[in-house]
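Remarks on the structure that follows.
Missing here is one protein chain; the remaining ones are kept as they sit in the complex.
Every chain is named by a letter (A and B) in the order it is written, and numbering of its residues begins at 1.
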Amino acid sequence: MKPGAVPSTRRRFLINMLLGVAGLVGMGALATRFLQYLVPPAPPQREVELATVRLDTIPDGAGVIVHLPAGHVAVERDGDRVRAHSAVCTHLGCIVRWNPAGAQAWFCPCHHGSYDRDGRVLAGPPPRALTAIPAEVRNGMVYVRVTVHAQDRA
Amino acid sequence: MRPTRVRSWIAERVPVSLRSLEQPLREELPVHLRVWMGWLGGTPLLLFVLQVLTGILLTFYYRPEVTHAYGSIRHITYDVRFGWLVRGIHRLGAQLMVITVLLHIIRVFVTRAYRRPRELTWIFGAVMFTLTLGFCFTGYSLVYDSLSYWATTVGTNLLASIPVIGPSLLWIVRAGPDVNPDTLGRFYNVHVGVIPTVFTIVLALHIWMVRLHGVARLESDPRRETYFFFPEHVLRETAMALLIVLGLVLWSMVHPPGLGAPADPAVTPSHIRPEWYFYPSYRWLKMVPMQAGIWTTVAFIVGMVFWPWIDAAIEKRAPGRRIGLWLGATAFLFTLYLLISEAVS
Partner (left out) sequence: MSLNGLKIMVALLSLALVGALIAAAAVDAKRQKEAEARANVALEAAINPQIARGRAVFEKYGCNSCHGRDGSGGILNINAESGGRVNDLTHVFETYSQQEITDRIRNGVPEVGKSDPTGPDPPLRMPPYRDLIGGQELKDLIAFVMHLRPAPGSKPDTTGW
């Protein structure tokens, strides 16, 4: 028999198995690290109060969309108070527009979803109401409470 | 050096016999392939090569950064020498590639070239068709004008509707909880690195399979004559290729590519739509509830991928009645109806 040859088939089988398993585990570990690279963790987030617009820039009974780095807010003025909702349509993420017509207040141009002043769905494909955002008016300025997450890239 | 010295110099370093290289050129093709629809196999290949060439040229000036993407495309279109031509060929070439792939699929479908033992060739082809649509979707997202940004946003949001894995899939695709600078980078890399690599591998396998099996006979054609791949078929495909490149150049001259307004994440335009090749699924998903739409689309894709076996089973039960052909024709007409009704709405 040649030197270095494995005499028994059982030993050869076990060593091959060891090689195969070790190789697979090694590649699997590398693949896992690469996958973790691709899937970002949830960024830390906080609830903050942000100033948006002065109340007197919104005509009474009208609505505007305020674009904050934290997101898009649909603000509707009702006398001295405001109602605020997320301006992101719950169907497929388009930004709604102020479009009063009967009970309709907000309208989504993408698939014609329609919401009332309280963000409830009136017509169209949106599955849920617009998310309400706490808002209040202080010293003539409209403030909203939103969740912001870290943006470490410009 | 004398010719034989040259030949032996090469033969020693590249130990491959000239005869085995010549063999694919001497391949005989069944004469039913002489019609114009038979010239279509090489056309998607030509267009792919053209897309890679123009695509690589575009990457020399394109910047996959949110703040620079639009501006770099404007630079290519209006300032770079023949930038309008490179971009025009790339954009129209993409549309033509979808069309020629579809025509090629129709040709293969109607001639039943996928039947045993060529089912694997069909599967590779189905994968490439999906990848082609992936190319188009990711490529369009890179323009970063208003329509492009919102079509991509809405298109990816659809992923969240997939049960169980949807939201996680969307998270991975977007690199986070919402569209962010990494999202563009992700789409760019998939468009420029991942899909081209996978596509090239699958394409090589597909062509290898075709060469291994030879072109399938047409069942209804009793003729047994053949003609040679080289030079006759090569000349046909070259003529078609030249016609296409000529068309792309002329069209780019007459109708150079333009640019819409820059993307504004705060404002969704009044009329957003995906590109025309997505009209059928877009229309279908508007007609039926979301979940039903997703499941029927998945069923359609599975049916398409495994069609050779489905068709074989049908032929066994009802031989000669070409039920498979009728099914295909119905599916095609329905898709056409969806496309047209979306286009005119």
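Observations, loosely collected:
Just so it is clear, a contact is a pair of C-beta atoms (placed from the backbone, for glycine too) under 8 Å apart; a residue touches a chain by one contact, two chains touch by 3 or more.
Predicted model only: the values in this text are computed from it and were never measured.
Of the candidate positions B:84, B:284 or B:307, contact with the hidden chain is made by B:84.
Residue B:246 is the one among B:246, B:298, B:318 or B:336 that touches the chain not shown. For the chain missing from the display, the contacting residue among B:64, B:257, B:280 or B:308 is B:257, taking the whole complex into account.
On the side of chain B, touch with the chain left out of the figure occurs at residues 74, 77-79, 81-82, 84-85, 91-92, 95, 140, 145-146, 231-232, 235-236, 238-239, 242-243, 245-246, 249-253, 255-262, 266-267, 275-276.
Not every partner is drawn; the one left out touches chain A at residues 57-59, 62, 64-65, 67, 98.
Here is the rule we go by: only the chains that are shown with their structure count from here on.
Between chain A and chain B the centroid-to-centroid distance comes to 32 Å (mean Cα coordinates, whole Å).
Touching chain B in their complex are the following residues of chain A: 38-40, 42-43, 65, 67, 72, 92-97, 108-111, 125, 149, 151, 153-154. For chain B in complex with chain A, the touching residues are 67, 150, 153-154, 157-158, 171-172, 175-177, 180-182, 265-272, 286, 290.
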